[in-house]
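Excluded from the complex is one protein chain; the other protein chains are retained at their positions.
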Amino acid sequence: MAGNHFGKLFTVTTFGESHGIAIGGVVDGCPPGLELSEADLQVDLDRRKPGTSRYTTARREADEVKILSGVFEGKTTGTSIGLLIENTDQRSKDYSKIKDIFRPGHADYTYQQKYGLRDYRGGGRSSARETAVRVAAGAIAKKYLKNRLGIEIHGYLSQLGPIELAPVDLSITNDNAFFCADAGKLDELDAYMRELKKSGDSIGARVSVLATGVPVGLGEPVFDRLDADIAHAMMGINAVKGVEIGDGFAVVNQKGSEHRDAMTPQGFKSNRSGGVLGGISSGQDIVAHMALKPTSSISVPGESVDIQGNSAEVVTKGRHDPCVGIRAVPIAEAMLALVLMDHFLRHRAQNADVTSPTPVLPASD
Amino acid sequence: MAGNHFGKLFTVTTFGESHGIAIGGVVDGCPPGLELSEADLQVDLDRRKPGTSRYTTARREADEVKILSGVFEGKTTGTSIGLLIENTDQRSKDYSKIKDIFRPGHADYTYQQKYGLRDYRGGGRSSARETAVRVAAGAIAKKYLKNRLGIEIHGYLSQLGPIELAPVDLSITNDNAFFCADAGKLDELDAYMRELKKSGDSIGARVSVLATGVPVGLGEPVFDRLDADIAHAMMGINAVKGVEIGDGFAVVNQKGSEHRDAMTPQGFKSNRSGGVLGGISSGQDIVAHMALKPTSSISVPGESVDIQGNSAEVVTKGRHDPCVGIRAVPIAEAMLALVLMDHFLRHRAQNADVTSPTPVLPASD
Amino acid sequence: MAGNHFGKLFTVTTFGESHGIAIGGVVDGCPPGLELSEADLQVDLDRRKPGTSRYTTARREADEVKILSGVFEGKTTGTSIGLLIENTDQRSKDYSKIKDIFRPGHADYTYQQKYGLRDYRGGGRSSARETAVRVAAGAIAKKYLKNRLGIEIHGYLSQLGPIELAPVDLSITNDNAFFCADAGKLDELDAYMRELKKSGDSIGARVSVLATGVPVGLGEPVFDRLDADIAHAMMGINAVKGVEIGDGFAVVNQKGSEHRDAMTPQGFKSNRSGGVLGGISSGQDIVAHMALKPTSSISVPGESVDIQGNSAEVVTKGRHDPCVGIRAVPIAEAMLALVLMDHFLRHRAQNADVTSPTPVLPASD
Partner (left out) sequence: MAGNHFGKLFTVTTFGESHGIAIGGVVDGCPPGLELSEADLQVDLDRRKPGTSRYTTARREADEVKILSGVFEGKTTGTSIGLLIENTDQRSKDYSKIKDIFRPGHADYTYQQKYGLRDYRGGGRSSARETAVRVAAGAIAKKYLKNRLGIEIHGYLSQLGPIELAPVDLSITNDNAFFCADAGKLDELDAYMRELKKSGDSIGARVSVLATGVPVGLGEPVFDRLDADIAHAMMGINAVKGVEIGDGFAVVNQKGSEHRDAMTPQGFKSNRSGGVLGGISSGQDIVAHMALKPTSSISVPGESVDIQGNSAEVVTKGRHDPCVGIRAVPIAEAMLALVLMDHFLRHRAQNADVTSPTPVLPASD
């Protein structure tokens, strides 16, 4: 209820601060019998971890995850899975000077007011460091979805500042530091980021994520629609300010005759809906987009107040990502995996009896 | 778990289909001692109800709500509040011919596949008729928020198709059929809608909602951020395909130095964040926007399949809104009220001990 | 969260007071395709309803339940089921004189303190009248359990005051006013109750309930064990002060060699565990017992205080059951049905993949 718990049937409960001893969590509800090892989780943790390119923070964390329980002789047992990632590069001294100052655009002020005190080291619990645990948990969901259901999840950077990036070739997203699927834009991105770092400023981004192989029927009307739960999951990622499903805000100026995806015996003729109709998956690809704000931790001086309410200037000298949107790609994938896994279990609970005689439309993609 | 339950501390559980006997629900968790009568709920129900202008469906429903429990001698007792709205104008015959056909862009196909059967009359449970109960429940939350906490919620239509509508004067939104706060655009809207109805087509819309007087501290890190729960609530409204908080998707091309809202002893200097920092309310106005798709129920013929998988043409002759976004304004207000009420109770549960010595910034608006 | 919601996957949310307009609720999570009519629910409501024998309260309520949604053409649709029972015999004048007095042994004092006000008519929300909705909801669960899984639930009165009643013949429990399975004790019960009514006093009781045909595997370690959830459900019934599973408190003086149920290829040799091992059903009959206190509503004068804290004498002249335990039998059955239904869905969600090669022991009974 205090917000550190996610999901209803496939659940993740996390703990840990940016500069504490460790971060970790508990995954509960994983079906038994799934082959699982720490290596399965490490793949995605390595994609998210800092210090791997010149475009991300210089903080170096091994982000090595340990599975403490719930796996026996290489398989999940159906009991809760304990996850632990030790913090190794927490230079707390970097942060001591901002102890009494609220950094603008950060959670410093709101945490202080909500709780009456706060762990000011690196943002404490509000740091995106916490998302490492989500990525580890999401990797478990991803493995189940892929191995048992044939569902695959692909995230990519679809815009960085003014540079729009098309999903030209999703197979290359892990081969470049931008999770970019548009090879022709890599040089432009590199140039943009070099210029940005010189200026000491940061930039926003748009991240897109899609899931293929999703069966018809996932999502619960009327409040826990699949798209509503995706929106909750995406907007719960640090720095996200907007979420779209399918055509998103473009629908505002669409006509009904243009928007509705025609259905034929050969399948849907388009996917403006993003794979969700009435809150329930339609069998098409699930398509979601999110907008990430530029980080407020920049070396450009900013106007703020201190804990006594006096004016203060803030200049961030710590190690930060100039575009936090980049590393959000594996986080978005993880969150989508968690939502789909949860809804798969919810659907199975109530509807396992259903043996529909209705023809399922072939995937049109 | 089957999705008809909303909220954690201030909860709403709803039931009912478009053409069933009645719709209704249970509101649980309302603090005791609140003056409450059916008239308090009817105000918003009347704003949402169909048949009130030439721009909405011709279906006429009194939408008279009865409070069956939880109120005694004019005050809430702290026990659960039963709500009932009888359906009075359900012309089921309108729908018999689409019994075996899946309307494109609707939930017909996904419900049939998920459950193996469906109430095809007017969309059954997937109909937006169900939102009347949300509006009634939201009215209870609204009253508490306003009377006890000074929080007020204002929704308005911010775009209809190509016509952008500014929040020039929120006091006029209830005086016109469009919930429009931009008096100068009313004629243009009227002309557009007349033309649209002639064409038999429908159009999308953008709805905005804001809350004033929200205290600092509402929202729970890390998964149940206030903005994440708003996104869940908004995306859970029929036809919504996108949600934004504050600047929303505009942040993709903002710099950090531009985006972060400067803090001064006199308050915040801007509100790009939409009143949420780190998932917690900052004391500024909460600002959210949502995109609503054009309804697929139009008289323009559409391509689809029937329940045997054969090609079928669909023409909707029933009574429908040419722009479902218009009537979504009171629904969006209700959902925001439910989220704020829930988070107020959650915050109070954990943090009522906190007596922060930190100065609270004055509201800057 | 305010306590009017039961279950996790098969959920019931109830509302209504003893002397309000109506009581009712919402059942959410019922699988689709179950044949269901109001008659299915009425059977158990009639077993619980007051005014049917000289041993129960003289209040007469038809307790006619209406299904408002979630059933279409005779089958459940998988959406939420609205239930409504109108109150018809609420003589509020009976209660006006106790408006300002706290009846000892009742919830008057605690409700007043918790909420600052209370619906004093017949106990308001704390009245056992509310259990009618549980019985209706439980009847839905019972039907699914029996038709789809072959699980049957039988409750009976196992003790009334000093009179112990053995489960000699469960088939006769619905043929007598005591839900007694021990035909030879009926005259003794009748004589005891006649004497009791003359004295104006009331008496406690013990109710037992068992479920046959329960598959192995229901129940979730470590907190939501099947027996823990049964205990929660039973202790949540008005007047219950104790719950036992299997041998219950007799285990305090048992040896391990005596208590553990031996397993053989032909099945278990005994059922001291009550069908639950490690919190998970073992495939044996589930056996639970509960103790119900004597009602405090009696014509014997009692010592109490009024709302100003002054001494007051209380004599209950209203219509009350001299032994509330009797009518608790169908309530206990309903609650056990709700728990088993919920755990069946929870088990199926996580473990539907499991195809155990392990031999399942034959039922030993």
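Quick notes on this one:
Per-chain numbering from 1; labels A, B and C assigned in written order.
Here is the rule we go by: contacts are C-beta pairs under 8 Å (C-beta built on N, C-alpha and C of every residue); 3 or more make two chains touch, one makes a residue touch a chain.
Model, not experiment: these values are computed from the prediction.
For the chain left out of this panel, the touching residue among C:D28, C:D261, C:D285 or C:E333 is C:D261.
Listed residues C:K49, C:R121 or C:R206: the one in touch with the omitted chain is C:R206. The chain omitted from view is touched by exactly one of A:L9, A:A128, A:L196 or A:M341, namely A:L9. Against the chain not shown here, subunit B presents residues 1, 9, 29-33, 78-79, 148, 221, 345-346, 348-354. Looking at subunit C, the residues touching the absent chain are 1-6, 8-9, 14, 102, 104-107, 109-116, 125-126, 130, 159, 161-162, 201-206, 216-217, 219-225, 227-236, 238, 240-265, 269, 273-274, 277-283, 291-298, 300, 302-305, 307-311, 346-347, 349-351, 353-356, 358-361.
Take subunit A: the residues that touch the chain left off the picture are 1-5, 8-9, 11, 13-17, 20-26, 28-30, 32-33, 66, 68-70, 72-73, 75, 77-82, 84, 114-119, 124-125.
Operating definition for what follows: only the chains that are shown with their structure count from here on.
Averaged Cα coordinates give subunit A a centre that lies 26 Å from the centre of subunit B.
Note: centroid distance subunit A to subunit C, computed from Cα atoms, is 45 Å.
Distance between subunit B and subunit C, defined via averaged C-alpha coordinates, is recorded as 38 Å. Those residues of subunit C in touch with two or more other chains are numbered 1, 9, 29-30, 32-33, 78-79.
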